[in-house]
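A single protein chain has been omitted; all remaining protein chains appear in their positions.
Order of writing sets the labels: A, B and C. Residues in every chain begin at 1.
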Amino acid sequence: MTKVGIIGGSGYVGAELLRLLAHHPEFDVVRVSAESNAGARIGDLYPSLAPVFGDLEYAPTEADSFVGFDLVFCALPHGASQKILPALVDEVEHVFDLGADFRLSAADYLQWYGEAHSCPELLDRFSYGIVELARGAVEAAEHVAVPGCYPTTVNLALAPLLADGLVDSATLIADCASGVSGAGRTLKTTSLFSEVDSNVGVYGLLTHRHTAEMQLVLSQVGSVDATVLFTPHLVPMSRGILATCYARPIGASPDTAALLARYRDFYAEDPFVTVTDDPSGTKATLGSNSVHLTVRYDPRTNTIIAIGCLDNLVKGAAGQAIQAANLIVGLPETTGLPLVGLAP
Amino acid sequence: MTKVGIIGGSGYVGAELLRLLAHHPEFDVVRVSAESNAGARIGDLYPSLAPVFGDLEYAPTEADSFVGFDLVFCALPHGASQKILPALVDEVEHVFDLGADFRLSAADYLQWYGEAHSCPELLDRFSYGIVELARGAVEAAEHVAVPGCYPTTVNLALAPLLADGLVDSATLIADCASGVSGAGRTLKTTSLFSEVDSNVGVYGLLTHRHTAEMQLVLSQVGSVDATVLFTPHLVPMSRGILATCYARPIGASPDTAALLARYRDFYAEDPFVTVTDDPSGTKATLGSNSVHLTVRYDPRTNTIIAIGCLDNLVKGAAGQAIQAANLIVGLPETTGLPLVGLAP
Amino acid sequence: MTKVGIIGGSGYVGAELLRLLAHHPEFDVVRVSAESNAGARIGDLYPSLAPVFGDLEYAPTEADSFVGFDLVFCALPHGASQKILPALVDEVEHVFDLGADFRLSAADYLQWYGEAHSCPELLDRFSYGIVELARGAVEAAEHVAVPGCYPTTVNLALAPLLADGLVDSATLIADCASGVSGAGRTLKTTSLFSEVDSNVGVYGLLTHRHTAEMQLVLSQVGSVDATVLFTPHLVPMSRGILATCYARPIGASPDTAALLARYRDFYAEDPFVTVTDDPSGTKATLGSNSVHLTVRYDPRTNTIIAIGCLDNLVKGAAGQAIQAANLIVGLPETTGLPLVGLAP
Partner (left out) sequence: MTKVGIIGGSGYVGAELLRLLAHHPEFDVVRVSAESNAGARIGDLYPSLAPVFGDLEYAPTEADSFVGFDLVFCALPHGASQKILPALVDEVEHVFDLGADFRLSAADYLQWYGEAHSCPELLDRFSYGIVELARGAVEAAEHVAVPGCYPTTVNLALAPLLADGLVDSATLIADCASGVSGAGRTLKTTSLFSEVDSNVGVYGLLTHRHTAEMQLVLSQVGSVDATVLFTPHLVPMSRGILATCYARPIGASPDTAALLARYRDFYAEDPFVTVTDDPSGTKATLGSNSVHLTVRYDPRTNTIIAIGCLDNLVKGAAGQAIQAANLIVGLPETTGLPLVGLAP
């Protein structure tokens, strides 16, 4: 068995790691830490986890206690990983950071997160863990920066268009909708049921930090600078992200059938990507590590629309991290990860 | 009192007319017809209406029975109004058709609805009832074609930009989200709770018929042909429409502050339009006849974003019809119509 | 116009008072106070209220500033009203306290709320404001203790049975379900959307404080001590309370038809009570001040089931307070209060 630790196990991403690892055949969760919840039983915070982790208590978040672990998943807010991981990067086999601290260059981090990175010298030791776009790099990675939920959706939806140079990379629009779990378990008025219920609205208008990750990855995929206008919406559901992306063709666009064929070919080796003729709703991916994609060319307005959806806590966070971990330790990519969604 | 009839009173729009008219001080609902539900008590179909209309029964849908009424609201599916209203346009003071039959030219109707209009000679007797953009025409109208829910949202959100010639009318994108009540009370798998819950998805991709109304109105407002790419999404809530609209500036755009000031000025005389600094969510308008709007210029991507929301059954249908009726009979526009939303 | 003030206007009950008073023809809201939100604009906290109260700011909560008002509605948490109202009971015409401080005897308050009442000498100046069970007392009241949301539902559902001595008052069970707005706008993990969504559970098991109000009122109605086992459940919706109440008949019970007839008779003069043949769901009352009731006798198990529902923020709080205020100032009871619910 592979010895696994979780840092920051009392938030929603941490709980989702526990949910998925509860039934993983090779990964053995030995230690789970939490800040303010240290000492509490996991089953008391998350009764859903009680049947497997009922009596395990959250440990305090001390780097020392994870020394020698095979895999450490770190699910802390941005800024916090930078503080604790320098003490672990040489002491455990592989770190998977699910926050934003090791995804961007120091310059981009400063620009979008508004503060200087505290350990820029470690950035090179983390690979950006989007398996479908960089499987080789992830397999060979020492440590992994697990991508954000919105960028995973948008980047997988747009990547084939940019890889083929089909669209103008300077006028990309990513209009997205997310469930509320993306905001975490933190207490905020805007996350209260009575505020979210029967309500759809825009937030983070023009300034959402995930823009940086979209531009970073799409620029690499397309080998040309990409500019993304990203508009996130909050919708009344717990989980799920939908990305509706608009792009202007360069020259004559392939028609919809050709685009769909290209998408299927592009992701032919990816068990977690399903290209569908008709657009799936987010519930098709609920609880699974799958992404559903479709694409259209609209001759009337000369626009390509690429649509993707996934579960933000699974493929957008915990599941994607485990997918990378599977690869790194030499397991089949799908080990312990659901392909099918919980519907209805 | 003004004698009011409702044709098609057992669907969601019909029920919403009844909800609003229950407390209207001048309009007296005398007869409500329904097709398959004729003979049923209103309070049995809609227990919410029982305290006021509990014992009133749905009458059969016979045009004759409405002859001589002051106001007739017709809430039938498209195609059905054309069949019954020719018998009424000369027999009642004012007809308010809440379906799509009298909104478009015969040519546009054929193109987008796929069938020839059966009484094109009557189209000129209906005014398109968007009070905020054509108050004078509505006040003077004989009969009114009540605008659709999506076009009302999008057109009010974009009108000031087009009126001022600030944006390229050929590349407009209207990315919208709607609650499920817009699909009516018809039995469809896609309207079942278990399908809609925890789910966000696109529908009507590239082909939604409301596109025609957006292009019609925005072309008139801007005095230049407008092309709209309209993408509707279904979100897990009963009511509400949010429109997030993207437009490319022509020349240098005013900044956000100037745009907000322009919007406030444009709608200064409109009690049902509230321009907010921050984008409102749909719940701010729940149950009310209000529209909330905001606007941004993003210099990074050189894009203007206009955002609007409303309650699809009120400002997007029944409330807007009553607003027009108030004007036509000489009442204050706001008579009997809520300005504030039901939140939380 | 009647000069109205609201103390504690930034919580959900305060916002609901503003929603209803926005369209009240006689009550003029002049001052609204809040603790931590003093200085904020009402329209910023509640965009739904912006069309009417957009620019009004929350004032600090100082008793002095309300001296001379006709009506003051106080929507503070229990314990807080006791501190501020002694300075106002002689300085304003009528106080309506929507918290728990003036509903119970000092002894009951100590028992259920776990602390001594700080001004028991004022308790007699407040009438318990359940209009349907004590209209005369409310009309003549100086000040009013507005009943709690659960007790209003349960007491109206059971009152006819106890008034007629039909059931054993010692074995009453009130199994209730509530939307989350009842927990207010306070930040609590258990009120987060992701915790409440797709979730139904019991809370306050065996110890909920509203039990005291049920026993108090039902004992008075039945002229014999009543004991209630009250089990509240939280359901994934914002508003609404449903009470399913079980009672054992004393002697032979009337059958269902006779019980329904008795309920209709009992509430014949009450515009806000609708007795229905079939049980209504809570949505029938959404946003309205109505209560829907039905009743059954089950010969198989020899049990009477009484079922009631209402909107906890309207008939269970703000609407009921305004209903009492209407009566006290001599207006028709229904002035400014919706009878029909917002459905769908």
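We take it that contacts are C-beta pairs under 8 Å (C-beta built on N, C-alpha and C of every residue); 3 or more make two chains touch, one makes a residue touch a chain.
Small disclaimer: the values here were computed from a predicted structure and weren't measured.
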Of B:Thr153, B:Ser238, B:Thr303 or B:Asn326, the residue in touch with the unshown chain: B:Ser238
Check each of C:Ala40, C:Ala116 or C:Val200 against the chain that is not shown and name the one that touches it. C:Val200
Filtering A:Pro51, A:Gly251 or A:Gly330 for touch with the omitted chain leaves A:Pro51
List every residue of subunit B that touches the chain not included in the displayed model. 12, 179-181, 185, 187-189, 191-198, 236-239
Residues of subunit C in contact with the chain not shown: 171, 173, 175, 177, 179, 192, 194-195, 197-203, 205-206, 227-229, 231, 233-240, 242, 244, 246, 279-283, 286, 296, 298, 300-301, 303, 305, 307, 309, 344
Just checking the interface: what residues of subunit A touch the absent partner chain? 12, 15, 18-19, 22-23, 43-44, 46-54, 181, 185, 197-198, 238-239, 271-272, 274, 276, 278, 280-281, 283-288, 290, 292, 313, 338-344
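Heads up, the rule we're going with is that only the chains that are shown with their structure count from here on.
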Mapping subunit A onto subunit B via their CA atoms needs a rotation, nearest 5 degrees, of 180
Taking the mean of the C-alpha atoms as each chain's centre, how many Å separate subunit B from subunit C? 35
Centroid distance [mean C-alpha coordinates] between subunit B and subunit A, Å: 38
Could you grab the centroid distance between subunit A and subunit C? Build each centroid from C-alpha atoms only and quote it in angstrom. 45
Residues of subunit A that contact two or more other chains, please. 179, 192, 194-195, 197-198, 236-239
